[in-house]
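The complex appears here minus one protein chain, its other protein chains still in place.
For clarity, chains are labelled A and B in written order, and residue numbers in each chain start from 1.
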Amino acid sequence: MNAVFYIAAAVAVVATAMVVTRSNVVHALLYLIVSLLAAAVVFYVLGAPFAAALEVIIYAGAIMVLFVFVVMMLNLGADATVQERQWIRPRAWIGPAFLSAVLVGLLIYMLAAGGGGIAAQREVGAKQVGIVLFGPYLLAVELASMLLLAGLVAAYHLGREDGG
Amino acid sequence: MVSLPPTAPLILAIILFALGLAGVLVRRNLVVMLMAIEIMLNAAGLAFIAAGMRWGQADGQILFILILTLAAAEVSVGLAMILRLHYRGEPLDADLTNRLRG
Partner (left out) sequence: MLWLLWLVPALPLAGFAILFLTAGRLKKPAVAAIGVGSTGLSVVFAFIVTGAFLAAPPAGHAYHEVLWRWIAIGHFTPNVALRLDPLSLIMMLVVTFVGFLIHLYSAEFMEADEGYSRYFAWLNLFMAAMLVLVLAANLLLLYAGWEGVGLCSYLLIGFWYRDPANGRAARKAFIVTRIGDTAFILGIIYLFLSLGTLDIAALMDRARQAWPVGSGMADLAAALLLGGALGKSAQLPLQTWLPDAMAGPTPVSALIHAATMVTAGVYLIARTHVLFMLAPPVQLAVAAVGAATLLLAAFSALNQHDLKRIIAYSTISQIGYMFLALGVGAWTAAIFHFMTHAFFKSLLFLAAGAVMMRIGDEHDIFRMGGLWRRLPVAFLTFLAGAVSLSALPIISAGFYSKDIILLAAWQSGPSGPGLWAAGFVAAFLTALYIFRAVFIVFFGPMHTTPTSRYGWRIVVPLSILSVLALVGGLVETPAWLGGIAAFSNLLAPALPAYRGMAAGSAAQATVMAVDAFIAVFGVTIAYFAFLRRPALVTRLVTAPAARALSRFWLAGWGFDWLYDRVLVRPFVGLARLNRGDVIDAFYSGVAFANCAANKLLSETVNGRLRWYSAWLAAGSLAAIAIMMFA
(Lines give C-alpha, C1' and ligand atoms only; values in the text may rest on other atoms or scores of the structure.)
Protein backbone atom coordinates (compact mmCIF):
# COMPACT_ATOMS: atom_id res chain seq x y z
CA MET A 1 0.00 0.00 0.00
CA ASN A 2 2.96 2.30 0.48
CA ALA A 3 3.51 2.15 -3.22
CA VAL A 4 -0.07 3.27 -3.78
CA PHE A 5 0.55 6.28 -1.58
CA TYR A 6 3.72 7.27 -3.36
CA ILE A 7 2.22 6.81 -6.78
CA ALA A 8 -0.84 8.83 -5.84
CA ALA A 9 1.37 11.50 -4.28
CA ALA A 10 3.47 11.72 -7.41
CA VAL A 11 0.37 11.99 -9.56
CA ALA A 12 -1.01 14.72 -7.32
CA VAL A 13 2.20 16.74 -7.45
CA VAL A 14 2.62 16.41 -11.20
CA ALA A 15 -1.05 17.17 -11.89
CA THR A 16 -0.94 20.21 -9.62
CA ALA A 17 2.19 21.46 -11.30
CA MET A 18 0.40 21.12 -14.62
CA VAL A 19 -2.61 23.09 -13.24
CA VAL A 20 -0.37 25.95 -12.35
CA THR A 21 1.55 25.98 -15.60
CA ARG A 22 -1.07 25.26 -18.29
CA SER A 23 -2.12 28.19 -20.38
CA ASN A 24 -5.39 26.65 -21.49
CA VAL A 25 -7.91 27.04 -18.70
CA VAL A 26 -9.83 23.90 -19.61
CA HIS A 27 -6.66 21.85 -19.53
CA ALA A 28 -5.74 23.29 -16.19
CA LEU A 29 -9.17 22.40 -14.90
CA LEU A 30 -8.85 18.81 -16.01
CA TYR A 31 -5.46 18.53 -14.35
CA LEU A 32 -6.97 19.92 -11.22
CA ILE A 33 -9.59 17.16 -11.22
CA VAL A 34 -6.83 14.62 -11.59
CA SER A 35 -4.97 16.23 -8.70
CA LEU A 36 -8.05 16.09 -6.50
CA LEU A 37 -8.70 12.46 -7.35
CA ALA A 38 -5.12 11.62 -6.47
CA ALA A 39 -5.59 13.39 -3.20
CA ALA A 40 -8.70 11.28 -2.60
CA VAL A 41 -6.60 8.19 -3.08
CA VAL A 42 -4.11 9.50 -0.57
CA PHE A 43 -6.93 10.04 1.91
CA TYR A 44 -8.08 6.51 1.41
CA VAL A 45 -4.62 5.13 1.87
CA LEU A 46 -4.25 7.12 5.03
CA GLY A 47 -7.38 5.46 6.41
CA ALA A 48 -9.99 8.14 5.88
CA PRO A 49 -12.44 6.62 3.43
CA PHE A 50 -15.18 9.10 4.31
CA ALA A 51 -12.98 12.07 3.52
CA ALA A 52 -11.89 10.38 0.32
CA ALA A 53 -15.51 9.97 -0.70
CA LEU A 54 -16.28 13.59 0.09
CA GLU A 55 -13.22 14.65 -1.86
CA VAL A 56 -14.47 12.83 -4.91
CA ILE A 57 -18.11 13.80 -4.58
CA ILE A 58 -17.87 17.42 -3.51
CA TYR A 59 -14.47 18.63 -4.64
CA ALA A 60 -13.88 16.72 -7.79
CA GLY A 61 -17.60 16.55 -8.44
CA ALA A 62 -19.63 19.53 -7.39
CA ILE A 63 -17.02 22.28 -7.14
CA MET A 64 -15.21 21.30 -10.30
CA VAL A 65 -18.47 21.11 -12.17
CA LEU A 66 -19.07 24.66 -11.05
CA PHE A 67 -15.75 25.61 -12.55
CA VAL A 68 -16.56 23.82 -15.78
CA PHE A 69 -19.83 25.62 -16.07
CA VAL A 70 -18.23 28.98 -15.50
CA VAL A 71 -15.45 28.32 -17.99
CA MET A 72 -18.08 27.28 -20.44
CA MET A 73 -20.05 30.47 -19.90
CA LEU A 74 -16.95 32.56 -20.22
CA ASN A 75 -16.57 31.03 -23.66
CA LEU A 76 -12.80 31.35 -23.66
CA GLY A 77 -11.37 30.75 -27.12
CA ALA A 78 -7.93 30.36 -28.64
CA ASP A 79 -7.28 34.06 -28.10
CA ALA A 80 -7.53 33.60 -24.37
CA THR A 81 -4.98 30.80 -24.49
CA VAL A 82 -2.56 32.91 -26.46
CA GLN A 83 -3.01 35.76 -24.07
CA GLU A 84 -2.56 33.43 -21.14
CA ARG A 85 0.68 32.17 -22.64
CA GLN A 86 1.92 35.72 -22.94
CA TRP A 87 1.11 36.33 -19.31
CA ILE A 88 3.03 33.28 -18.09
CA ARG A 89 6.53 34.39 -18.94
CA PRO A 90 9.56 32.72 -17.33
CA ARG A 91 10.44 35.94 -15.60
CA ALA A 92 7.11 36.00 -13.84
CA TRP A 93 8.07 32.73 -12.17
CA ILE A 94 11.17 33.92 -10.39
CA GLY A 95 9.56 35.51 -7.38
CA PRO A 96 6.76 33.02 -6.73
CA ALA A 97 9.07 30.05 -7.31
CA PHE A 98 11.49 31.44 -4.79
CA LEU A 99 8.77 32.10 -2.28
CA SER A 100 7.29 28.64 -2.71
CA ALA A 101 10.68 26.98 -2.47
CA VAL A 102 11.41 28.80 0.74
CA LEU A 103 8.02 27.76 2.06
CA VAL A 104 8.59 24.13 1.26
CA GLY A 105 12.05 24.20 2.71
CA LEU A 106 10.93 25.93 5.86
CA LEU A 107 7.95 23.65 6.51
CA ILE A 108 9.84 20.44 5.82
CA TYR A 109 12.64 21.61 8.06
CA MET A 110 10.06 22.25 10.73
CA LEU A 111 8.55 18.84 10.20
CA ALA A 112 11.92 17.18 10.47
CA ALA A 113 12.76 19.13 13.58
CA GLY A 114 9.43 18.25 15.23
CA GLY A 115 9.48 14.69 13.80
CA GLY A 116 8.93 11.43 15.58
CA GLY A 117 6.30 8.74 16.01
CA ILE A 118 4.78 6.13 13.74
CA ALA A 119 1.49 6.84 12.10
CA ALA A 120 -1.39 5.04 13.76
CA GLN A 121 -2.57 2.46 11.29
CA ARG A 122 -6.23 2.50 12.08
CA GLU A 123 -9.16 3.32 9.93
CA VAL A 124 -11.49 6.10 11.05
CA GLY A 125 -14.75 5.46 9.29
CA ALA A 126 -17.78 7.49 8.38
CA LYS A 127 -19.70 6.43 11.47
CA GLN A 128 -17.01 7.62 13.80
CA VAL A 129 -16.67 10.90 11.93
CA GLY A 130 -20.43 11.38 12.01
CA ILE A 131 -20.62 10.79 15.74
CA VAL A 132 -17.94 13.36 16.41
CA LEU A 133 -19.29 15.79 13.84
CA PHE A 134 -22.74 15.89 15.32
CA GLY A 135 -21.45 15.71 18.86
CA PRO A 136 -18.84 18.13 19.98
CA TYR A 137 -18.65 19.90 16.60
CA LEU A 138 -22.35 20.62 16.26
CA LEU A 139 -21.80 24.36 16.55
CA ALA A 140 -19.21 24.25 13.79
CA VAL A 141 -21.70 22.42 11.59
CA GLU A 142 -24.25 25.14 12.17
CA LEU A 143 -21.69 27.81 11.38
CA ALA A 144 -20.72 25.96 8.22
CA SER A 145 -24.35 25.84 7.17
CA MET A 146 -24.63 29.60 7.73
CA LEU A 147 -21.51 30.08 5.66
CA LEU A 148 -22.96 28.03 2.85
CA LEU A 149 -26.20 29.96 3.02
CA ALA A 150 -24.30 33.23 2.85
CA GLY A 151 -22.33 31.94 -0.11
CA LEU A 152 -25.55 30.90 -1.79
CA VAL A 153 -27.20 34.27 -1.28
CA ALA A 154 -24.10 36.12 -2.40
CA ALA A 155 -23.68 34.00 -5.47
CA TYR A 156 -27.32 34.44 -6.35
CA HIS A 157 -27.13 38.18 -5.87
CA LEU A 158 -23.94 38.59 -7.85
CA GLY A 159 -25.12 36.29 -10.57
CA ARG A 160 -28.27 38.22 -11.38
CA GLU A 161 -27.92 39.82 -14.75
CA ASP A 162 -29.60 43.08 -13.87
CA GLY A 163 -28.22 43.29 -10.35
CA GLY A 164 -25.41 45.35 -9.28
CA MET B 1 -2.96 -0.56 6.10
CA VAL B 2 0.19 1.24 5.13
CA SER B 3 3.18 1.82 7.32
CA LEU B 4 4.25 5.20 6.15
CA PRO B 5 6.50 7.64 7.95
CA PRO B 6 4.05 10.16 9.41
CA THR B 7 5.85 13.00 7.68
CA ALA B 8 5.20 11.70 4.17
CA PRO B 9 1.60 12.93 3.77
CA LEU B 10 2.56 16.19 5.39
CA ILE B 11 5.39 16.66 2.94
CA LEU B 12 2.94 15.99 0.14
CA ALA B 13 0.61 18.63 1.63
CA ILE B 14 3.44 21.12 1.83
CA ILE B 15 4.42 20.58 -1.78
CA LEU B 16 0.83 20.94 -2.96
CA PHE B 17 0.38 24.10 -0.88
CA ALA B 18 3.55 25.65 -2.27
CA LEU B 19 2.47 24.82 -5.81
CA GLY B 20 -0.89 26.45 -5.16
CA LEU B 21 0.80 29.52 -3.74
CA ALA B 22 3.04 29.77 -6.77
CA GLY B 23 -0.04 29.49 -8.96
CA VAL B 24 -1.79 32.33 -7.16
CA LEU B 25 1.25 34.51 -7.49
CA VAL B 26 2.07 33.74 -11.11
CA ARG B 27 -1.24 33.50 -12.88
CA ARG B 28 -3.19 36.57 -13.85
CA ASN B 29 -6.33 34.81 -14.97
CA LEU B 30 -8.84 35.05 -12.17
CA VAL B 31 -10.31 31.61 -12.86
CA VAL B 32 -6.92 29.97 -12.62
CA MET B 33 -6.14 31.92 -9.49
CA LEU B 34 -9.32 30.59 -7.97
CA MET B 35 -8.25 27.08 -8.91
CA ALA B 36 -4.86 27.61 -7.31
CA ILE B 37 -6.62 28.72 -4.15
CA GLU B 38 -8.59 25.44 -4.28
CA ILE B 39 -5.30 23.60 -4.44
CA MET B 40 -4.05 25.38 -1.37
CA LEU B 41 -7.24 24.67 0.55
CA ASN B 42 -7.06 21.02 -0.47
CA ALA B 43 -3.48 20.84 0.70
CA ALA B 44 -4.53 22.24 4.05
CA GLY B 45 -7.26 19.60 4.25
CA LEU B 46 -4.72 16.91 3.45
CA ALA B 47 -2.54 18.14 6.27
CA PHE B 48 -5.46 17.96 8.68
CA ILE B 49 -6.37 14.43 7.65
CA ALA B 50 -2.77 13.31 7.93
CA ALA B 51 -2.55 14.77 11.39
CA GLY B 52 -5.88 13.22 12.42
CA MET B 53 -4.74 9.83 11.18
CA ARG B 54 -1.51 10.19 13.11
CA TRP B 55 -3.57 10.08 16.29
CA GLY B 56 -6.34 7.87 14.92
CA GLN B 57 -9.02 10.44 15.61
CA ALA B 58 -11.92 11.85 13.60
CA ASP B 59 -11.23 15.51 14.26
CA GLY B 60 -8.92 15.85 11.28
CA GLN B 61 -11.62 14.67 8.94
CA ILE B 62 -14.14 16.99 10.51
CA LEU B 63 -11.89 19.93 9.90
CA PHE B 64 -11.46 18.71 6.36
CA ILE B 65 -15.23 18.79 5.99
CA LEU B 66 -15.32 22.35 7.29
CA ILE B 67 -12.61 23.37 4.85
CA LEU B 68 -14.63 21.72 2.13
CA THR B 69 -17.62 23.84 3.09
CA LEU B 70 -15.49 26.95 3.09
CA ALA B 71 -14.10 26.08 -0.31
CA ALA B 72 -17.58 25.51 -1.71
CA ALA B 73 -18.86 28.87 -0.43
CA GLU B 74 -15.76 30.67 -1.57
CA VAL B 75 -15.86 29.17 -5.04
CA SER B 76 -19.52 29.96 -5.52
CA VAL B 77 -19.05 33.61 -4.56
CA GLY B 78 -15.76 33.92 -6.46
CA LEU B 79 -17.16 32.43 -9.62
CA ALA B 80 -20.24 34.61 -9.41
CA MET B 81 -18.01 37.66 -9.24
CA ILE B 82 -15.98 36.42 -12.19
CA LEU B 83 -19.16 36.02 -14.19
CA ARG B 84 -20.24 39.49 -13.21
CA LEU B 85 -16.95 40.94 -14.39
CA HIS B 86 -17.24 39.02 -17.59
CA TYR B 87 -20.72 40.28 -18.30
CA ARG B 88 -19.54 43.83 -17.76
CA GLY B 89 -17.04 43.26 -20.53
CA GLU B 90 -13.98 43.49 -18.36
CA PRO B 91 -11.01 41.21 -18.89
CA LEU B 92 -10.46 38.52 -16.27
CA ASP B 93 -7.08 39.98 -15.45
CA ALA B 94 -6.21 40.30 -11.78
CA ASP B 95 -3.79 43.11 -12.56
CA LEU B 96 -6.43 45.23 -14.25
CA THR B 97 -9.14 44.90 -11.64
CA ASN B 98 -7.26 47.17 -9.29
CA ARG B 99 -9.85 49.62 -8.15
CA LEU B 100 -8.70 49.08 -4.57
CA ARG B 101 -5.57 51.05 -5.38
CA GLY B 102 -4.75 53.50 -2.69
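The rule is short, and it goes like this: contacts are C-beta pairs under 8 Å (C-beta built on N, C-alpha and C of every residue); 3 or more make two chains touch, one makes a residue touch a chain.
Note that this is a predicted model, so its numbers are computed, not measured.
Enquirer: Out of B:L4, B:L21 or B:I39, which residue would touch the omitted chain in the full complex?
Expert: B:L21
Enquirer: Going by the contact rule already stated, which one of A:V82, A:L106, A:L138 or A:V153 would touch the omitted chain in the full complex?
Expert: Candidates A:V82, A:L106, A:L138 or A:V153; residue touching the omitted chain: A:L106.
Enquirer: One chain isn't shown here. Among B:M33, B:I49 or B:I67, which residue touches it?
Expert: Within the whole complex, the residue contacting the unshown chain is B:M33.
Enquirer: Name, in rising order, the residues on chain A that touch the hidden chain in the full complex.
Expert: 95-96, 99, 102-103, 106-107, 109-110, 113
Enquirer: Touching residues of chain B against the unshown chain: what are they?
Expert: Those residues of chain B that touch the unshown chain are 21, 24-26, 28, 33, 94-95, 97-102.
The rule we apply is simple: only the chains that are shown with their structure count from here on.
Enquirer: Can you list the chain A residues touching chain B in their complex?
Expert: Residues of chain A touching chain B: 1-2, 4-5, 9, 12-13, 16-17, 19-20, 25, 28-29, 32, 35-36, 39, 42-43, 45-48, 50-51, 54-55, 58-59, 62-63, 66-67, 70-71, 73-74, 84, 87-88, 92-93, 95-97, 99-101, 103-104, 107-108, 111-112, 115, 117-124, 128-129, 131-133, 137, 140, 144, 147-148, 150-152, 154-159, 161.
Enquirer: Considering the complex alone, what residue numbers of chain B touch chain A?
Expert: 1-12, 14-29, 31-32, 34-36, 38-39, 42, 45-46, 49-50, 52-62, 64-66, 68-77, 79-84, 86-87, 92-93
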